[in-house]
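All protein chains but one are shown in place.
Each chain gets a letter, A and B, in the order it is written, and its residues are counted from 1.
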Amino acid sequence: MIDEAELDHLMELAKLKLSAAEQEQIRGDLNAILGYFSALEQLDTEGVPELARPVELENVLREDQPGPMFSQEEALGLAAAREQGFFKVPRVVE
Amino acid sequence: MPEPLEAVIGLEVHLQLRTRTKMFSACRADYFSAEPNSFTDPLTLGLPGALPVINRQAVELAILFGLALGCQLEGRAQFHRKNYFYPDSPKNYQISQYDSPIGRSGHLDLGGRTVRVRRIHLEDDAGKLIHPPGEPVSLLDLNRAGMPLIELVTEPDLTSPLEARDFLYQLRSLAQTLGVSDANPEEGKMRADVNLSLRAPGAPLGTKVEIKNLNSFRSVQRALEYQTEVQRRQLRSGEAVRQATFGWDEAAGRTYLLRSKEQEADYRYFPEPDLPPLAITKPWIEKIRARLPELPSAKEARYLALGVRAAEAALLSQSPDLSSFLDRAIAAYPGPAQTLVNWLLGDVAGTLTASGIEIAASPLRPEHLAALAALVDRGEISGKMAKELLPEVMEGGDPQELVAARGLRAVRDETTLTEAIEATLREQRELAERVISGSNPKAIHALFGQVMRRTGGAAQPERLRDLLRARLERLAAERAERP
Partner (left out) sequence: MPETALQLAARVGRGQLGPAEPAAQSLARIRASDDRLHAFLSLREDAPERASRLGRSAFLGLPLAGVPVAIKDNLNLVGTVTSCGSRMLANYRSPYTATVVERLERAGAVVVGKTNLDEFAMGSSTENSAFGATRNPWDLGRVPGGSSGGSAAAVAGGQVPLALGSDTGGSVRLPAAFCGVLGFKPTYGRLSRYGLVAFASSLDQVGVLARSSADLAAALDVMCGIDPLDSTSIDHPPSFTAALDLGISGLRVGWIRQALRGNHPAVERAMATVQQVLEAGGARFGEADLPTLEAAVPAYYLIADSEASSNLARYDGMLYGLRSGGSDYSAVMAESRAEGFGQEVKRRVLMGTYALSSGYYDAYYSKAMRVRRLIARDFAAAFGAYDLLLCPTAAEPAFPIGERSADPLAMYRTDVYTVGISLAGLPALSLPAGYAQVDGKQLPVGIQLIAPALRDELILAVSQHFERVTEGRFFGIAPGFA
């Protein structure tokens, strides 16, 4: 069950700010979906390993050789805000 | 009488690896001092649709490092996503390793004490934020984002701030020797966070605090000393230590609160779906083990066995460049290693420091240093002469050639020396008389000096001494025979 406090916590974890009305609506949705998920509890998965992909792969590596890079202009061209070669972001207090 | 409190210290160290490209993309890694945001690609920027691909060299360097630390390596290593939002982290998750790191249960020996290494794992680095004073903005440079890092976590086995600092020195030298990392804090290639708690001996572990943003080994020591004092005072006054994370203000010499325990992050780790696991197999490990160079401890033992003084053996083993130079010189030199060490750590080091260059960048060749020392050993030139020649040898000059070119080879042949002796005896009749008559045997030293001066300092001292003594003895004997 996701209560208001839990939703607050989730919004902070997911950096998603919802209006009060949105919160109410979504809380209801999420709890309904959670109920749906409970069907999984009935399946016995004791000793069953997780499945990540249909064909097993391992040691997929690349050699340490340089490839293409963006120019500074290409990188910064996407930015909402920039200054003298940097991405400009809201003040970060460490 | 207050109980003595002991410090319990653990370290979390990040080392930036010496690779040509970043951890998960082929973006070049040699961004140091380049224009900001000029070393990026889709993954570095966290663009929609970008995907990671593991850098083989980064994995192999981690395995190499793990081997040198005696870590358990074999098995399955998996990358995980560590989810958190921060502007310097373009994807807002770091690709790291959670419960299946590359290496576990290693150790590093600190002159008699063993510090256990809990784990080493690989992860990608974040970008760099700078905060211009007085402005409501921060500036972000992503050149560093995506660089490969090894994170090393120790058990809380360190017992003092000085020991912590020492550990970092040893770790740095190991990383440098192996070629795993340049490991210099000044370039941000080695960073350490520390955790500290105090307890009475034998008591259970106390509450620990974490200190971050330590930019030098000295800061590590100072910050630990500071917090130790703070905690000591707290505990003595009956106050409980609260779990917290601090930063270190080097200029002010104090810690400042970053977060208290209540704000601990939930990273929501899950296996990185974009990256299949790594199978660290025995054959792979053995192939990499063959790349292990001689470790500092083995090097130190070898120098000691060669008769090098203890303090100097320790120092040399910590410096990959100096020891590699020394080893090549030793290979070209028949005499005792200590002689070369004296040169290397004495006049050579002095000259290097004065000209501000490192041994690796110097034109001085190990074979030439060996030759110079050998010339002195064989008596062909004096020690004084060798010192005079050193500057040119350090510029790359071959001592044999220099000596030949200037005819500096100490004069040893009998004819030349005899001529000089005869000429001096004729000039210095009074001095000669004193020796021959036996009234002042010590005058031979003055005579010696005169002959030496006559040869322009080129006479080989021992030879000259022998010839001069022999001549004067014969003259004295002749006198005794005459009635």
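Heads up, the rule we're going with is that a contact is a pair of C-beta atoms (placed from the backbone, for glycine too) under 8 Å apart; a residue touches a chain by one contact, two chains touch by 3 or more.
As the structure is a computational prediction, the values presented were derived from the model and not from experiment.
Colleague: Would you list the chains present here that the left-out chain is in contact with?
Modeller: Result: the unshown chain touches A, B.
Colleague: So one chain is hidden, and I want to know which residue out of B:G10, B:P52 or B:G146 touches that hidden chain in the complete assembly.
Modeller: Among B:G10, B:P52 or B:G146, only B:P52 touches the chain that is not shown.
Colleague: I need the residue numbers on chain B that touch the omitted chain, in ascending order.
Modeller: Residues 42, 45-54, 81, 83, 85, 87, 90-93, 138, 140, 142, 266, 268-270, 273-276 of chain B touch the chain absent from view.
Colleague: Against the chain that's been left off, what residues of chain A make contact? List them.
Modeller: Considering the whole complex, chain A reaches the absent chain at 2, 6-7, 10-11, 13-19, 22, 26, 29-30, 32-33, 36-37, 39-41, 43, 45, 48-55, 57, 60, 62, 70, 74, 77-81, 87, 89-93.
The criterion applied here is as follows: only the chains that are shown with their structure count from here on.
Colleague: Which part of chain B faces chain A closely enough to touch in the complex?
Modeller: Residues in contact with chain A: 19-21, 25-28, 35-41, 45, 47, 53-59, 76, 85-88, 129-131, 135-142, 213, 247, 258, 266, 268, 271, 273, 275-279.
Colleague: How about chain A: which of its residues touch chain B in the complex?
Modeller: 13, 15, 50, 52-53, 56-72, 75-76, 78, 81, 83-94
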